[in-house]
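In this view, the complex is presented without one of its protein chains, the others remaining in place.
Presenting chain A:
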Amino acid sequence: MDPAAAVSGMDELVEEVLLRSPPDDPAHLARAALVCRRWCRIVTGPGFRRRFRERHRSPPMLGGFHRPFLNVPDSGAPCGFAPTASFRPRNADLGGRYALDSRHGRVLVGVLPSVGGAPEARLAVWDPVTGEQLELPEPPLEREGPLLSWNAAVLCASSKDGACDHLDCSRGQFLVVVVVTTILSPFAYVYSSEDGEWSQRACALEFFVCFDHSEPSVLAGNALCFISANQIDSGSRIIKYDLGTSRIYVIGLPPRTSQCRRSAMLTATENGGLGSAIVENSRLCLWSKAVGPDEHTVWTQSRVIELQKINSDNSVLISYYLAGFTHGLNVLFAMRLDGLFSIDLKSG
């Protein structure tokens, strides 16, 4: 018997081969499903799907969402998706809205917040693989009076108790957290897909906190952390919404070590804690927050990366700005005047 036919005749060996398919190339497995009925049955079976996820634990990066500058709504693709693989999102017409956040296989879309504008968010949760879009009721923001800023996040409902590994939860229950600030305080509302409604609000007393809506939140442990807008200001703060206690905490950023802080971004550390990446001059400083009471935040500098050194083209350093962080992959994106590049924090 032909050796290749002998192997392809055994389900378990076909499965072994297909388990090694690169997860960041979805077309690879899709073509395998088109080979014959048996192969299709194998790759769509629950056993294979479970083993595939267990094997490739870090979810692959299929692309990124970007948003236009305020007041320039027509720049870029309609949904702002920049693919890095053969994947293309389904049902990508977002009705003039933009991706505000994405996590655990879902994308939160809405109207970009504008200062002094009507507090209308038009939020929806979109699954870019199935194309499903679920419109959410408006969060009850009008009762808060004039808003300074707001930001929002979507996440798997089991993030509360850490009961989910988030490898296959994109069709399960989800939460949407909206954090808003007025002059007097930041506060938060939570939408639960299970209840189908917005919860009571949580708030903390802290004056003049203003979110940068272009900075997505970071999920560290069971808390969502948002960075406040003015990053150069020594008064920059982190608003932490604890999903377990439903309370808001305000914590400080790491102390500045140099006079020139250009850009700061929240990250998740390798053990799931809160971290931050800060560009000071030409150095990228990585910090991690010690576990402990939030009133006494202790930051430890874990690493310093000389950006000039990892820059292969030896170009004159002009300016770096941190542009994004991917959960699970531990990759930072930094913007330079001449383009965007990525820094793999695992390798440095």
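Note that in this section a contact is a pair of C-beta atoms (placed from the backbone, for glycine too) under 8 Å apart; a residue touches a chain by one contact, two chains touch by 3 or more; residues count from 1.
The rule we apply is simple: contacts and distances are computed from a predicted model.
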(request) Match the chain absent from this complex view to the correct UniProt protein name in "SKP1-like protein", "S-phase kinase-associated protein 1", "E3 ubiquitin ligase complex SCF subunit" or "28S ribosomal protein S7, mitochondrial". (result) "SKP1-like protein"
(message) Out of A:Glu197, A:Glu270 or A:Glu306, which residue would touch the omitted chain in the full complex?
(response) A:Glu270
(message) In the whole complex, not just what's shown, which of A:Phe48, A:Phe87 or A:Tyr241 touches the removed chain?
(response) A:Phe87
(message) Among A:Ala27, A:Ala82, A:Ile183 or A:Val304, which one touches the chain that has been omitted from the display?
(response) A:Ala27
(request) Just the residue numbers, please: which parts of chain A touch the chain that's not shown? (result) 2-8, 10, 12-13, 16-22, 25-37, 39-40, 54-58, 83, 86-90, 128-129, 131, 270-271, 328, 330, 346
